[in-house]
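The structure's right below; bear with me while I get my questions together.
Selected chains from the complex are presented in situ; the others are not included.
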């Protein structure tokens, strides 16, 4: 998915921050899926399992789920050059895989630009909330990975000469 | 740092979300340090290196730095059960380590509870911003790890019977 | 308007929070009207009347009106599973009815989902602001009722099998 050949020659001479102008792009249905993996030390995972994934702060996965949805909606306020988008849907699903909590975040909208950052931000805020709900148990919890799983709705190559359209 | 022996027996019978009451804790100087690692595919890392870490959206590390500071300040609005804290300082330092960008975020305040979540949130928002600044080059960029490096200012065992004080 | 026969059988097996996906709904003009009633103790109502509804904090109804409009615009940030919507209009009208202040909030947009929550939130924030502007006079002020008055623009039965479309 990488674009080794892409040049960076059109950069503003002062290297100043610049939002992409999406005014000429078509409004299409855009979707994106991202995931975050929260890794618990084995004894913490076992302890959480025995407790039904509830800590003194409440039901870990439920609180994280809600925080993730609200985080996805806050993306354009957090990421400086992101466009504000009216999301049609944000769904977060958190499951346990061995000692890990796996956060999957799917986002969709009708818009002129993709929703990758919304999906990644939703997954990240959910993962941070899992950490917060469990940190009294251990500070060795790690968010082990946040990555994009897929996206649809943009035109390949239309933005920057290569790669999935931004 | 884990607290295998800690029990979860004091959980509210309805498992409802519950903020920790920090009213009886002492105001002390609290610090925390967290890091996030952003992993670029090798050809993307090489391309960024040649371009001075500037993309069509601007100077990647500078924009990420600012976003991280603002993200740390927004922590209590993002993480449902976090306490609002008046931060004295938030410093973000981003360096390249091989093909990775390494975000270090240090936070301090005078308060009744720790600033781990502020440090982790600052690092996460900076990492997400790096992704956003570079996503036109590749969607194979991964946030490979977000973790706490250290914290000071809380009393061990004061909160939940074990582990680093929250 | 109630839907006694509606079943809740499609609930996610984990009972996790889930935003409604509105991506397949039509964009139509949506309107909603809500009201909030703030009840003053008689002597406070009389005192406010003599003072032209001005307290040491300013003109009560005007400040509440503005707060209500801004509150309506903040709905998607406050209510976890609400969709962000670009409102075309929010109008707040506050009148005195006997000892009560009656807040009427009308909202409209072109969108894929209704604006009930925006109307209710606008009315609520206006009512809370009335309380704040007058609380030095009495803490026996009560927000006596917040309710939806009407809505247009959704299709009956299209969402959940019964009742006004959400």
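Note that the chains are named A, B and C in the order they appear, and that numbering of residues resets to 1 at the start of each chain.
Everything below uses one rule, namely that a contact is a pair of C-beta atoms (placed from the backbone, for glycine too) under 8 Å apart; a residue touches a chain by one contact, two chains touch by 3 or more.
These numbers were taken from a predicted model, which means no experiment stands behind them.
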How many copies of this one chain make up the entire complex, given that 3 are placed?
6
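Definition applied: only the chains that are shown with their structure count from here on.
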What rotation angle takes the CA atoms of subunit A onto those of subunit B? Round to the nearest 5 degrees.
180
Central chain (distance from its CA mean to the mean of all protein CA atoms):
A
So the centre of each chain is just the mean of its C-alpha atoms; given that, what is the distance between subunit A and subunit C in Å?
31
Between subunit A and subunit B, tell me the centre distance in angstrom, where each centre is the average of that chain's C-alpha atoms.
15
Taking the mean of the C-alpha atoms as each chain's centre, how many Å separate subunit B from subunit C?
36
Hunt down the residues of subunit A that sit against at least two other chains at once, touch-wise.
62, 66, 70, 74
Given the complex with subunit A, which residues does subunit C contribute to the contact?
14-23, 76-77, 80-81, 83-86, 111-112
Subunit A partner, complex, touching residues on subunit B are 1-4, 6, 8, 10-12, 15-20, 41, 43-44, 46-47, 50-52, 54-59, 62-63, 66-67, 70-71, 74, 77-82, 116-117, 120-121, 124-125, 127-129, 131-133, 135-140, 142-148, 151, 159-160, 163-164, 166
Can you name the residues of subunit A that touch subunit C in the complex?
29, 61-62, 65-66, 69-70, 73-74, 85-94, 108-110
